[in-house]
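Before I ask anything, here is the structure I am working with.
For this depiction, one protein chain was excluded, whereas all remaining protein chains were kept in their positions.
A, B and C are the chain letters, set down in written order, and residue numbers restart from 1 in every chain.
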Amino acid sequence: MADSYTPTPDDHFTFGLWTVGNRGRDPFGHEVRPPLDPVDAVHRLAELGAYGVNFHDDDLVPPGSSATEREGILKRFRRALDDTGMRVPMATTNLFSRPVFKEGAFTANDPAVRRFAIAKTLDAIELGAELGATTYVMWGGREGVEADAAKDVSAALDRYAEAVNICCAHARDRGYEMRFALEPKPNEPRGDLFLPTVGHALAFVGELEWPDMVGLNPEFAHETMSGLSFHHAVAQCLWHGKLFHIDLNAQRIGKFDQDFRFGSEGIRDAFYLVKLLEESGWDGMRHFDAHAYRTEDADGVWDFARGCMRTYLILRAAAQRFAADADIQEALRVAQADRLGEPSLPGGPTPEGIAGLRSDVAGYDEDALAGRGYGHERLDQLVTELLLGAR
Amino acid sequence: MADSYTPTPDDHFTFGLWTVGNRGRDPFGHEVRPPLDPVDAVHRLAELGAYGVNFHDDDLVPPGSSATEREGILKRFRRALDDTGMRVPMATTNLFSRPVFKEGAFTANDPAVRRFAIAKTLDAIELGAELGATTYVMWGGREGVEADAAKDVSAALDRYAEAVNICCAHARDRGYEMRFALEPKPNEPRGDLFLPTVGHALAFVGELEWPDMVGLNPEFAHETMSGLSFHHAVAQCLWHGKLFHIDLNAQRIGKFDQDFRFGSEGIRDAFYLVKLLEESGWDGMRHFDAHAYRTEDADGVWDFARGCMRTYLILRAAAQRFAADADIQEALRVAQADRLGEPSLPGGPTPEGIAGLRSDVAGYDEDALAGRGYGHERLDQLVTELLLGAR
Amino acid sequence: MADSYTPTPDDHFTFGLWTVGNRGRDPFGHEVRPPLDPVDAVHRLAELGAYGVNFHDDDLVPPGSSATEREGILKRFRRALDDTGMRVPMATTNLFSRPVFKEGAFTANDPAVRRFAIAKTLDAIELGAELGATTYVMWGGREGVEADAAKDVSAALDRYAEAVNICCAHARDRGYEMRFALEPKPNEPRGDLFLPTVGHALAFVGELEWPDMVGLNPEFAHETMSGLSFHHAVAQCLWHGKLFHIDLNAQRIGKFDQDFRFGSEGIRDAFYLVKLLEESGWDGMRHFDAHAYRTEDADGVWDFARGCMRTYLILRAAAQRFAADADIQEALRVAQADRLGEPSLPGGPTPEGIAGLRSDVAGYDEDALAGRGYGHERLDQLVTELLLGAR
Partner (left out) sequence: MADSYTPTPDDHFTFGLWTVGNRGRDPFGHEVRPPLDPVDAVHRLAELGAYGVNFHDDDLVPPGSSATEREGILKRFRRALDDTGMRVPMATTNLFSRPVFKEGAFTANDPAVRRFAIAKTLDAIELGAELGATTYVMWGGREGVEADAAKDVSAALDRYAEAVNICCAHARDRGYEMRFALEPKPNEPRGDLFLPTVGHALAFVGELEWPDMVGLNPEFAHETMSGLSFHHAVAQCLWHGKLFHIDLNAQRIGKFDQDFRFGSEGIRDAFYLVKLLEESGWDGMRHFDAHAYRTEDADGVWDFARGCMRTYLILRAAAQRFAADADIQEALRVAQADRLGEPSLPGGPTPEGIAGLRSDVAGYDEDALAGRGYGHERLDQLVTELLLGAR
């Protein structure tokens, strides 16, 4: 039963194979759902209106597969893509599950492990390229430390940068149209991870050899774990021209990595995020990096996937109503929201301009400026009511 | 009674006038201590072995002072500095206390407020310069928002950058030898602040007009509020060449801004921080941005100040013992800590080098690599025992 | 313009004088709004549809007032109540603002301070009784510690209990129909507060001399600061028969005490809370312990107050739609939500019953039990859509 919140491929919704394929294992419990064939995932997601699927190398081609097995898997997977029109916009590497990465991957102390991680990534880049991926995500799940003495952070950042540079060089050598997107996370599974927030990763990009090839893949849950505003982080990415991909899900502050269905927690932040993406003209993917609750059987997984997309569309519609709501627009004027775009010193920071500013300000009436109300309570309440469907 | 943890000016310890001058007001309680004359602060801190004092404009020259009053205040303050040999290495602006800044300062929606804030900062820069400050700190305590609809983040970052650029231009015009240090904070007093972490601020600097003039003033409490590792943040600042100043104090994760005595909470992170600063050859200030508990009378303030410095020196001595401890050094070798400095691909990311890496790795024994233990439990326990004075 | 979300006194909404009277001072900033006359507060709140007002002793009668002044204030205040029909359902004591309480009030180390705090509370109980308050709230804002060595927790709990017992004894002696409600909070202004959560306070009540006279005043912001579910906490209060009062506001996890407008953050938890209160037949007050953003002038305060009540009513209507929604009700059946009310061992824990349970279970098919799906994704999505006004 289609309603206005039924997704279509034009909405650019994607899921990782590992998301709908998540079997419900957690630190305290065993798997509760059977394995999901990637081909089935493609078909089911296509039926639900998704645009594409993404994967880690190991999600699609099990470690240890022979070249022939790999070939067979790809052929079958490509057929599913062709049959459904689904795309693979993004690929990534699993550098965290296998014991070899227990002390780090790109930033492991042992150079052999680092080389192993880089080679695995290069292979995975080729796999991604073969299937048409133009964005390559890098999440450094083991790049961090618990016993701080064991790891020199400066050297770790050097090695991290070196590894990303090698991957960029390789993509350039091969002529791949591929951009890299770093995914920050503050902690878990390591006690502290390097590049813990969107900010740290943005700064890091500036030190790389080909900074234009590298941007960010911010994730709702990861930024929220630290109590930071996710939509502020995404806005700063956009400000730097560095939003290359995005991972949508839900999370409560200060908890384990929950990867809940998009919009199920943090509704307000999710609303501002959707509004930001839509109003910024973001034409990339809306990727869901989440999984179904462990209470679910195989059917529940598709309820989960459907829910992620529906909530996005509901929030998108709310953002459209926001723009059309006369009371809200008037409240924005009271808040002088439109005036933040005006330069503070229109002619730029020339000596004359600065002198002029100083002499002007000497004539200001501080009390009058201080006395103005900005009407944020009214504005925020209007948004709350809009969000709750009460206007 | 001097012991080996008694500070001297060579240790480069500084305090803000607002720290020892804090009167114990908090959101739920009135002032408990009398005002402290800045001149007395200088004398007392000098006696305790500090190197200098820092201030907000309003700490030294009360708002509304006439030019003559300002002159008198400065003359008296300079005499105290001269009498004691104390320095003013850093100055900053109070852009948060007065009602005029309630909606923001550099990022206020109202252009007049922004201009007011910039002019106040320019005045304060001159005050700092007059007293010899070479570092100018910018903490944007009101640059943020609770009602997200009211504030376009992208425009706010534009205005933030514009204001910093104006200040840089002014310092250049005047020929001041002054560097600017941004101080990030995630929240409080605003619901969310812009540039919430060290990472976000580092990235922001890259977009400024004179990025070489601007660096960071990371604060222990601010980064810790978000649950991030402070010494990792400082290490990343150093990696970018952007540690311009540092604010030391103590804080529990996920709480109000506590500004406790340095080392009183987060001992482990404090130890690694001191070790990092000392081993990096940091020759700047060790500034304490903290205040005495509200339980203290005027005498307790000096116990507080003495304690900040003593704990730093105790941790510095522990860092020296770390370097000299044969068991720890051997545990570092087991952890292969020294090998993180080696390039993963020594010849750089040439096509041949990359091809060589891939063919080498094909011969690796993953199980053997995965099977190695890194001895982090032993290493970390040795550090714990060192820190607790048990070795 | 009245709509279905316009409150009336029947809705039992109350505000503290200190909430609408909050002047916008915060740890980093001065007051931004003029003082509000309590009489004006009563009139304005009555116009908005509130049921009553609550106060701390010092909110109504400034410290140091003479008996005559007190009389005059009460006369004027009573007239405002009479003119508007507003009630005073709850009163409380300010044991946190004045310097005398800097080290604690009921749990101060100094016996004289404890006696001072108790006497102030007894006076305030009489003030409350005079104005008809039947609930007396106790928030121990200074009952805690930063320097743990200074405070024996066991002795502190003894003194805390002693003080509450004295207040109960006094109310009994005077024949007041008054119940006491403890308000837990984890931290702020102290580093750690005693009775930090609803649970700790519930347990504490069990050790008092007249436990029936003492219950809880849980506060949304306080429980949320620790990342706990507020509606779970209130549900446990109700389970113990100990919900005596409630403080509604909004808060983000792991931050300073924000006291935001009800529903502005944590919408989902707020919804379940309103649903719980309404479905439990709670006939007490819906008290808002919050304040307007510092961006607001005097008018914004009334937008704030109006917003708190409107959001409650919007969520109440959503709870009613929840109960009437056939899809949601069917999803609840799939989740077997109704079966949690059935005893696991209907006959009680007799030896025979237990033996029977064990032999029955031996015949269970664990795999079949494990294989069932509970449909939580679908259920939760339906609730999300209901909440967002999309069903």
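To be clear about the criterion, contacts are C-beta pairs under 8 Å (C-beta built on N, C-alpha and C of every residue); 3 or more make two chains touch, one makes a residue touch a chain.
None of the values given here were measured: they were computed from a predicted structure.
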{"item": "Chain not shown, touching residues in chain C", "value": "98-100, 102-103, 106-107, 109-116, 118-119, 122-123, 146-159, 162-163, 165-166, 168-170, 173, 184, 186-187, 192, 194-204, 206-207, 209, 225-229, 231-233, 235-236, 238-240, 254, 268, 272, 276, 322, 328, 331-332, 335-337, 339-345, 349-351, 354, 357-358, 360-362, 364, 366, 369-372, 374, 376-377, 379-380, 383"}
{"item": "Residues belonging to chain A that touch the chain removed from view", "value": "24-32, 96-99, 101-103, 141-142, 146-147, 150, 187-189, 191, 227, 252-258, 260, 293-295"}
{"item": "Hidden partner chain, residues of chain B it touches", "value": "5, 32, 227, 252-255, 261, 263-265, 267-268, 292-293, 295-301, 303-304, 306-307, 310-311, 314-315, 318, 370-378, 380-381, 384-385, 387-390"}
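Rule of thumb we're sticking to: only the chains that are shown with their structure count from here on.
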{"item": "Copies chain A and chain B touch via same or different residues, half shared test", "value": "same"}
{"item": "Chain centre separation in whole Å, for chain C relative to chain A (CA means)", "value": "37"}
{"item": "Mean-CA-position distance for chain B and chain A (Å)", "value": "30"}
{"item": "Touching two or more other chains - residues of chain A", "value": "227, 254, 268, 370-372, 374, 376-377, 380"}
